[in-house]
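These notes are about the structure you will find just below.
The complex appears here without one of its protein chains, the remainder shown in place.
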Amino acid sequence: MAVLIGKQTRAIVQGITGNQGSFHTRLMLDYGTRIVAGVTPGKGGTTAVGLPVFDTVAAALEKTDANASIIFVPAPFAKEAGMEAIDAGLTPVVIITEMIPARDSMILIEYAKNRGATIIGPNTPGIITAGESKLGIMPGDVFKPGKVGLGSRSGTLTYEIAASLTHDGIGQSTCLGIGGDPFTGLNFVDVLKLFRDDPGTDTVVLIGEIGGSAEEDAANYIRDTKYPKRVAAYIAGRAAPPGKRMGHAGAIITGTEGTADAKMKSLREADVLVAEVPSELSRLLLQQVSPLQ
Amino acid sequence: MAVLIGKQTRAIVQGITGNQGSFHTRLMLDYGTRIVAGVTPGKGGTTAVGLPVFDTVAAALEKTDANASIIFVPAPFAKEAGMEAIDAGLTPVVIITEMIPARDSMILIEYAKNRGATIIGPNTPGIITAGESKLGIMPGDVFKPGKVGLGSRSGTLTYEIAASLTHDGIGQSTCLGIGGDPFTGLNFVDVLKLFRDDPGTDTVVLIGEIGGSAEEDAANYIRDTKYPKRVAAYIAGRAAPPGKRMGHAGAIITGTEGTADAKMKSLREADVLVAEVPSELSRLLLQQVSPLQ
Amino acid sequence: MKLFEYEAKSIAQNLGINTPRGAVASTSEEARDIHKRIGGEAVIKAQVLVAGRGKAGGIKFASKPDETRDRATEILNMTIKGERVKKVLVEQKAAAKKELFASIVLDRANRCQTVLASDQGGVDIEEVARQAPEKVLRHRLDPVFGMRSYDARLIALKLGYQGAQQGTFTDFLSNLYRLSVIYDAELVESNPVIEMQDGRFLAADLRVIVDDNSLFRHPEFQERSKEISSEVTALESKARDNGLAFVELDGDIGIIGNGAGLVMATLDLVKQYGGKPANFCDVGGGANAEHVATALQIIQGADKVKAVFVNILAGITRCDEVAKGIVDVKKVMGLKKPLVIRMVGTNQEEGRKILQSAGLTAMDKMDEAARLVVSKVAA
Partner (left out) sequence: MKLFEYEAKSIAQNLGINTPRGAVASTSEEARDIHKRIGGEAVIKAQVLVAGRGKAGGIKFASKPDETRDRATEILNMTIKGERVKKVLVEQKAAAKKELFASIVLDRANRCQTVLASDQGGVDIEEVARQAPEKVLRHRLDPVFGMRSYDARLIALKLGYQGAQQGTFTDFLSNLYRLSVIYDAELVESNPVIEMQDGRFLAADLRVIVDDNSLFRHPEFQERSKEISSEVTALESKARDNGLAFVELDGDIGIIGNGAGLVMATLDLVKQYGGKPANFCDVGGGANAEHVATALQIIQGADKVKAVFVNILAGITRCDEVAKGIVDVKKVMGLKKPLVIRMVGTNQEEGRKILQSAGLTAMDKMDEAARLVVSKVAA
């Protein structure tokens, strides 16, 4: 069991003919993901990575039975690419593209919400259900099937932590990046809700970072709903100074808000197991027995 | 029984301090309608027609328990006035204002649809549930309670026909004007659906006119769904030449579409009782026994 | 408000829509000079708002500037369906690889804008739609988000365009859509759209109708909308200047009523009983004595009118005001044509008294009144 994607997922790749799009399509196929078609405006009728390419998502849907999409198109076209996928009824829509204007993301996320579609990203490494399906750019081999659901605002740090969990014998159900931008389709509360209802997940790991209040909101949600599963977290950016954007558009401490220490404090107060360094996560999970077991 | 408004309706009047707004508020109150407040930007804290006036709908809702709205504001402000009423959860929202740009109406109607609100109009005489509540500018005394539900694209012609029904002993449940514009919140199919589910209505009268395809759509709906109640109709504009706008923005025959004869033919083919002249409606209804009785 | 072709094309050019090289001329000499400037074969097109100028001879071709001058002279002397031709558009004749049809219309049934497109352009599209409906693509646009590039691209694809050409048509259609938004257009229609040898698309003809209700936010059209359009008759213009909804018709019975639906039904009744309405005239809801008097003066003043039918169902309107208006006209200029009045509703008694005091009567039933007025003309 897992959330959002699995063996049933049949995806199209929007922007398949670009460098990133074709490179990662190959890796996703290698992982066993069912990619059924690509979409690139003006390239309909050609093939890429052995897949048929269509001019529009609607045209792809006439010939395939896709139910999800992963988007690699350049930032100026990402909002419409997302709308196009949503109009075609695809979900989730994974948006790898980074540097999308915040206004565009804001409108697209509202568009998805009103139409019942799930957006993952933008500026996300994607989502992987270990051993089943990967819609993203993460290295597949660091993940192995298990019962830890993982949500992260980061990319490589997620691989780092997943690799260390895997190394320590702790497998994962689904791992997903919510995205490094200020506006993302899913936040940590959404991730917690998804894993709560997944029988294949008994523990949730959240990998947060400075900026915004997604981690504080998650802490409040866990406390207020007496969240029924074990939650552990690591927050990156304790050494980051205020006012500086640490790579991600979303990773910036403004005023006194969004510091790592405040986030760690909130999470601890909600009985979340908070790791001081990434490698501590495995130790915390192995020491503690899941309340469900 | 009736549809959309009745004794439970508690309305605000948007644009209450204008000439039309205050004049008709008095008449609506005289009819027994529960008008609880008025809204005019910048006039909050004053009174009009004996009612408190607020600057915004939200401010009015803090002090009253309104659940519907009637709008008299000038055309350039009507779209936002409608959104404001919808945001406050009011329904129906009756828009008397005429000459609203079609694009504004189009967006407002979509806005209402996505938020579950019912728009009546724009450019409508309004809606009346005989003996209970009137949100509109129609003369109340030509209507009397009964079992005929009436939907119309016209104003005075509706009064003419209602008066003649009343004179001939045929009372009405709810009478409403869908509006004389190309884009209206309700069309005839919506009206038929409302009356189908109303136990207080056994017959539906539709008063159509040239232009558009609302009457043809209604005929198709009646035929395709084997509409369970008796339907009678009158279509105005048999003498109208193509290409000329007969008063209403919506009443224009374009090309070969939207003629009165085509509409009458469609309706007859759906077993609707079609009157050649307005006064014939009473005769048709009195001759025929309702299929439900 | 309909725009002249040359007005529509000028707007389109500013939005990056290609149109044939050319310019508008008010005289045949100007037309000749334009041809000299643009070279090649020229097409000279009457600038009128009525449809059907082609069949009426309002479009001519010329290979030399002097020919253009002669053809322009002919066209500038024409009256097409009652509309005097005041200007001609002189354009280079475009070498078409293919002719298409593209239109963005208000779609009443679906409460949105809809794109109609066909690869059968340059002909009567309604005829195409009747004979081969599958030849006309219909694509609805989201009421809030409008045309996205993938909407336009899907149409391009269905018209058979691939690769770069698909992008070129997508841009062309997107620009037509932008025009419809910026100018609040009820209709933007290009027939034909010409696909050129070089792959570009050209709006060889362009019709734009601006939503009258939106003119308040288009100051650029406000002067233009006040000019008497050639489509409007002198009588209509006079009535509309006086705030009446007025359409002139072919018959001889003048009609005055309150409310568009009621007036339409009144015309129908008159026709039903064998009469011919001379006009549609709606004095509107809440009309006062002055409105009614103005309407009556204008209508009885028209030579063709042989009798007048006033049909009032008073609600907001008051019968006493209507009666006063009629009596005022009688006093000031006299009633020049037989008059039948049907008047019921608010303040009915007061109104009838006013009429009686001037020797006039009002009837109750619109059927009977319609029969009566028809009989007055027939007699």
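Chains: A, B and C, in written order; residue numbering restarts at 1 for each.
In this text, a contact is a pair of C-beta atoms (placed from the backbone, for glycine too) under 8 Å apart; a residue touches a chain by one contact, two chains touch by 3 or more.
As the structure is a computational prediction, the values presented were derived from the model and not from experiment.
Engineer: Looking beyond the chains shown, say which of A:Ala2, A:Ala214 or A:Ala232 touches the absent one.
Structural biologist: Residue touching the absent chain, from the options given: A:Ala214.
Engineer: State which residues belonging to subunit A touch the missing partner chain.
Structural biologist: Subunit A touches the missing chain through residues 75-76, 99-103, 106-107, 109-111, 137-139, 142, 152-160, 163, 180, 182-183, 187, 207, 209-210, 212-214, 217, 234, 236-241, 244-251, 255-256, 260, 276-279.
Engineer: For subunit B, which positions touch the chain that isn't shown here?
Structural biologist: 41-45, 55-59, 77, 80, 83-84, 87, 111
Here, only the chains that are shown with their structure count from here on.
Engineer: Quick check on the contact graph: shortest path length from subunit A to subunit B, in steps?
Structural biologist: 2
Engineer: On a CA-centroid basis, which chain has its centre farthest from subunit C's?
Structural biologist: A
Engineer: Using CA atom averages as chain centres, what separation in Å is found between subunit A and subunit B?
Structural biologist: A distance of 49 Å separates the two centres.
Engineer: Averaged over CA atoms, how far is the centre of subunit A from the centre of subunit C? Could you give it in whole Å?
Structural biologist: Computed value for the inter-centroid distance: 55 Å.
Engineer: Using CA atom averages as chain centres, what separation in Å is found between subunit B and subunit C?
Structural biologist: About 27 Å, centre to centre.
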